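To keep things clear, I will list the structure first and then write my remarks on it.
Of the protein chains in this complex, one is absent; all others appear in place.
Going by the order they are written in, the chains are A, B and C; count residues from 1 in each one.
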Amino acid sequence: MSPLPGYLLLSAFLFAIGLGGALMRRNAILVLIGVELMLNAANLNFIAFWRFGAHPEALTGILFVIFSIGVAAAEAAVGLALIIAIYRHYKTTNVDEMTALKG
Amino acid sequence: MMAETLDQVFVILKHWLVGLAPSGCQPVVSALLSIVPILLAFPLLFAVTTILERKGLGRIQNRYGPNRVGLYGMLQPVADGLKTLTKEDIVPRTADEAVHFIAPVVLVVTAFLVYAVLPVGRNMVAVDLDAGVLFFFAIGAATELSVFMAGWSSRNKYSMLGAMRAIAQMISYEIPLILSAVTVIMVAGSLSMVAIVEKQAGCTGWLPNWYVFTPWGFAGFALFMIAATAESNRSPFDLPEGESEIIAGYYIEYSGFKFALFFLGEYLGLFAVSGLGITLFLGGWHAPWPFLEAIPSWAWFFAKLLALIAGFIWIRGTLPRLRMDQLMNFAWKFMLPMALINVLAAGIWHFMEPGVSRWMVGSLLVIGPYLLLGRALMEGKQFQKRTYHFAD
Amino acid sequence: MTWIVRNLWLIPALPMLAAGLGALAKQRHRRFAASLSIGAMGLSLLLSLCAFAHALKPGPNPRQVFNFDWFQMGDPGAPGTVVKLGWVLDPLTAVMLVMVSFVGLLIFIYSVGYMARDENFTRFFCFLSLFAGAMLGVVIANSLLLFFICWELVGLTSYLLIGFWYHKPAAAAAAKKAFITTRIGDVLFLLGMVWLYSQTGTLLFYDGSGGGCLEQSALDALVVRTTGAGMAVSTGIGLLILCGAIGKSGQVPLHVWLPDAMEGPTPVSALIHAATMVAAGVFLVARVYPLMAAHPAGAAAGTGALEAVTWVGSITAVFAASIAVAQTDIKRILAYSTVSQLGYMMMGLGVGGVAVGMFHLITHAFFKSLLFLGAGSVIHGCHEQQDIRRMGGLRKFMPVTFATYAIGMLALSGVPLLFSGFWSKDEILHAARGWNISQAPFYLGAIGALLTAFYMTRQVALVFFGSNRGGGRESAPSPPEAMPHATPEPARLHEEHGSPHESPAIMTIPLIVLAAFSILLGFIGTPAWPWFQSFLNGESASVNFARFSQAGVLPLMLFSTLIVFLGLGLGWWFYGRKPIRRSDEPDPLALLRPDIFALLRNGYFIDELYEHTVVAFNAWWSRACAWLDRWVWNGAVELVSYAVIGLSWVNRFCDEYIVNLGFDEGCRRLTLGGKFLSSLQNGRVQNYLRVIGVALAALVLFLIWGCRAS
Partner (left out) sequence: MTLSFAIIASVTVAAAVAAMGLRNIVHCALALTVALAGLAAAYLQLDAQFVGFAQILVYVGAVAILVVFAILLTRSGDPAHPSVLSPGWLAGAVIAVVVLGVLVYPIARSPSISRTLPPPAGATVHQIGDALMGRFVLPLEVTGLLLTVALIGAVIIAMREKEPIGTISNPGSEIANRKSQIANPP
C-alpha cells in the first residue's frame, strides 16, 4: 500500500469516528468535538492530495487548509458560545433536550 | 583565527564526535548531540538563576539570602535539588491520577522543545525551521494546556482558580506577545530565527542594526518583554500563583519531584521567551560592534540572557502585584492597541527610504499613540498619595 | 474668454450652492454661514467682472449665447418639441451682473453687522444667498422659461425674507401680501409666455441662429398676426408680460405690497425691495424690449405695449411720490420713493428705450440701496426706532451715516452735475420731452421730480437736523398708525435705551463704498460722454461736450435743476427752517391741508379700496363656493357612497357564506399536510445529522456506482 491510501484511510477513520461520536453522544460539547474531528479529517485529505497531487507548487491544498483552520476556529468559538448560552437558559447540555425548534 | 575557533568550538566538537560514530547511526548521533547540550545547559542555567534570584531578592529586600551552603551559599541549588528529589510524592485521593501525572511532564517537555529553534550562537541551532517563530509560539501554547491539566486534575478549588487565572492571563498576553513579534517578522521577511538574526548583523554608523534600535523595535521590545513577564507568570503579573491569595495556584497539590518539574518548566519558559526576545530584538548572538566580535557568539547570547534575567529579578523585587481587572485592562486596552499600531509603524518604516524622515515618522507613530492612549486611559482616574499605617 | 460664456451658470450657481450648504449649517455656525455666503458672492462678483470684461471687448457680435436641450416632448424633429434653456452674455446682462453681485456683496457684508444679534443668522444668510443666486439666474437667463423659474424663485425668497421675523403678525401678513399680489402679475406673465410659445414655438430669447423669440424672424411673424381687437399679437403678449413686470416692480395698481414689505430686515429691503428684485420687472421689460417695440415695417414708431409702459410708469412716478410726502416711517418713505423711481424707469423704457431705463436702474440701485442701508444704520443706531418724528439731530451722533445718507438723498433728488441721479433722471425727462405721442409723461415726471426733492428734504430734515426727540418715547403716546413699525424687532431687543450711536465699521464701510459709486456712476452716462448708452447699444462712445448744446439738452437741464432746487427749497421752508420739537407735534403740511394730508398719508386709501372690493368679493365668492361644496357636491358624493356601502354589504355576504366555505376546507387540508410534514422537523439535532450521514453514504455510493457504470 502506497502512502497516499494510508493517509486517506486515516482520514476516513477519523471522519467515521467523528461522525459516530457526533451521532451517539448526548453531550452537545462532544457533538461539537465530533464535528471538529470530521473537519480535521477533511483537512488531512487536502494536505495528502496536495502532497501527492500533480501540482504541489500551486499550494491550493495548503491554503485551503489554512482557511479551513481559520473557519473552524470561528465555528468552534460561536458553537461553544451557543452551547454556553443554551446551558445558561435550559441548564442542560444534552442535545436531546434541546428541542425548542421543533416544527 | 583564535577567536573564530573559540566561537565555533562547540560546533567543531560536535562534528568531531559525529565523525567518531559509525556511519549508519550518524543522523541519530547528530540529533542527540544537538539535544543533549540543551538538556544540560539550560537546567544548569536554571540552577544558577535560582541562587542568583534568591540572593538578588535578598539584597533588594535588605537581607542576606542563602549563604550557608558552600562558598557564599553557592551550592544552595544542589541542596534544594536533593531535598525535592527525596521528598514524598503525594497525590490527593480525589485527584485524577493520570492527568495529575502528565501535567508537569507536558510542561517540561514543551519547555524543552522550544529550544530546538533557538539559535544560541553562530551555527548553533538544533533545527533551523523555516517557520521557527511559529513553531515557538505553537509549542508555547501547549503550556496553557498543562496548566489547565494541573489545575483541574488536583480537584482543589485554589488550584482550579489558579489555573483559570493563569490561562486567562496567558491568553490575554499572548496576543501582544505575538503581535510585537510580528513586527520583526514583517521587517525581516522571514519566520526563521536564524534568518532574523542574520538580518541584524553589522551596524549603521555607531548604531547596531538590532531591531531594538528602531522606534517600532523599541516599542515592540518593551511590549514583548512586558508580555513575556506576564506569559511566564512572574511578578508583577504573578496572580495565578500569588502565595498570599491562592497559596500557590495550580501546583498547590504538587510536591517533591513533580513540583520541581513545574519549577523547572517555569524557568525554562522564562529563558526561552527571553531568548526569543534576544533573537528578535537584541540581535541574537551578534556582538553590538565589530571590535567586540572577538568574544564568542554564544557568550554574547548568554550574556544578554543573563542581563534580561537580572532585569526580571529586579522587576520582581520592585513592583507590587497587579489586580485581576488591572491586568486585563492593561492587556486589552493598552498592550493590544499599541501592538497593532506598532505593526502599522513597522510597515511604514519598512517602506520608507532610510533617513531622518523615516526616524521622525516612526517615532511619531510610536510616541503619539502612546501619549494619546495613555492619556485616554488615565482620564477620570485620580491618583492619591497613599498613606500606610504601620503598627508603630 | 469664451470660457466665461460657457460657464456663466457658475455665477448664480455659487450663491445657490452656498445657500444649500448654509441650509445644512446649524444655528450656531454663524461665522461659517456668513463667510460661505460672502465668499460665494465674492466669487460671483469676480466672475461677473470677467463676464463684464468679456462684454467690453469690441467684437462683431456683442451677444453670445450658450443653449442646451433641457428635455424633449412629442416626436423628435418636429418644431417646438425641444425645450431649451440657456444663458446669454450681452451688455445688458453684463451690466446687471456686476450691479447685482456688487450691491449684493456690499449688502451681505452690511448684514453681518446688522443681523449680528439675530438668532436665526444662518437662516438669513441662507435665504439671502438663495435670493442672490435666483436674481443672478434671472439676469443671465436666455430663455423666458428659465427667466420665469428664477423669477418665481426670487419671489419665493422675497416672501421668505419679508416674513423672516414671522413671529411678528405684521411681517407674516406683509409676506403673504407680497406673495399674493405679485402672483396676480405672474399669472398674466405666464399667460403671455404660453401665448408666446404657442406663436413662436420657442422660449429662447436668442438661439444663435436667428430663431429665438426676440429675433427678427419671430418678431416679423408676431407683428403681422393680429388678434380680435385689431391689436398685433406682439402687443398683446407684451402687455401680458408687462403685467408681470408691474407686479414685481410695484407699479400702479399692484404697488400695494412694496411698502408693506418693509417689515423685513433692512438689508433685505435694500437688496430685494430697492436694488435688485423690484428692478427685475424693469429688467424684464428691457429684456423683451424688442418684442414690446416690434411694429410692422413702415408704421409709426411706438407701439401699444410701449405706450402702456410709459403711462403706467409716469402715473406711478407721481402717485407714489405724492404718497411719500406724508409718510412718517423712514423705510416707508423710501419704499414709496422706490415705487416712484421704478415708475421713472418704466417711463424711461417706454419713451427712450433700453439704455435710458437701464441707466436709471443702475444708478438707482446704488443710491437707493445706500439710502436703505443708511436708514438701517439709523434704525440700528436709534434702537429699532423707525418713526422719523422721534429721531432728529442725528447728524451729531452718526456723522458717517449722515454724510453718506446725504449723498444718497442728493443723488435721489437729482441735484445737478455731481450726483448720478441727476444724469439718469435728466435723460428720462429728455426722452419724455421728445416723445411724439403725448407731453403728459414729461410733466408728470417733472412733478415727480419736484415731489422727490421735497420729501427727501423733509426726511433728512426730520431725521438728521433739529434736536433729538427720541427721549419723549415713554412720555408721549405715539400716534397709532406709526405703532406697527415702531415696535422693536423682538429678536433683537436692545438692553439699553441710551442715546443714538454710530453703527460698527462693518456697516458703515459698505455705506461709504455705495456713496462713492452713487456719485461716480453718473459720469458714465452724461450727454457729453454717453458711454453707458453706447455700451448697451453696442456702439463706441466718445467725449463730445458739444452735445450739451444740441436739441434742447441744456434748457432741459436748467429746467430740471430749477425743479430740484424748488423742491429742496420747499422742503427746507416747511421742515428745516423751524424744526419740530416734540414727536407728537402735527406735521406742518397737515396744518396746511389736513384732508389732503390724510389722503396721502393713507396712500390714497388704495389698500382699503382693495380690502372692500377685491378682497371682499373674494371672501364672498369663497363662502359661496364653500356652501356649494358642502350642500350640493357633498350631497351627491354621500349619495354615491351610500350606494357603494350597500353593494359592499351584498358582496360581503356572498364572500362569507358562499366563497369562504370551499376555501376553508382547502385550508384545513393544507394544515393537516403541514402538520404531517412538520413532524420531520422534531428539533433533535442528531436526527438531522443522521439524515445527513445517510445522505452522504448514499451520495458516495451513487458516485461509485456512477463511475463504474460510465
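Note that in this section a contact is a pair of C-beta atoms (placed from the backbone, for glycine too) under 8 Å apart; a residue touches a chain by one contact, two chains touch by 3 or more.
Since the model is a prediction, treat every value here as computed from it, not as a measurement.
Visitor: Quick check: which displayed chains does the absent chain contact?
Guide: Computed over the complete complex, the missing chain touches A, B, C.
Visitor: Just one of B:Val29, B:Ile60, B:Val105 or B:Met164 touches the chain that is missing; which is it?
Guide: For the chain that is not drawn, the touching residue is B:Met164.
Visitor: Would you write out the residues of chain A that touch the absent chain, in ascending order?
Guide: Looking at chain A, the ones touching the missing chain are residues 1-10, 12-27, 29-30, 32-34, 36-37, 40, 43-44, 47-48, 50-52, 56-57, 59, 62-63, 65-67, 69-78, 80-85, 87-88, 93-96.
Visitor: Footprint of the hidden chain on chain B, which residues?
Guide: 96, 99, 129-131, 134-135, 137-139, 141-142, 144-145, 148-149, 152, 164, 167-168, 171-172, 174-175, 178-179, 182, 185, 189-192, 328
Visitor: In the full complex, which residues of chain C touch the absent chain?
Guide: Listed in rising order, the touching residues are 686-687, 690, 693-694, 696-697, 700-701, 704.
In the analysis below, only the chains that are shown with their structure count from here on.
Visitor: What whole-number Å value describes the gap between the mean CA coordinates of chain B and chain C?
Guide: 82
Visitor: Which residues, counting only chain A, touch chain C once they are in their complex?
Guide: 19, 22-23, 31, 95-96, 98-103
Visitor: Contact residues on chain C for chain A in the complex?
Guide: 677-686, 689-690, 693
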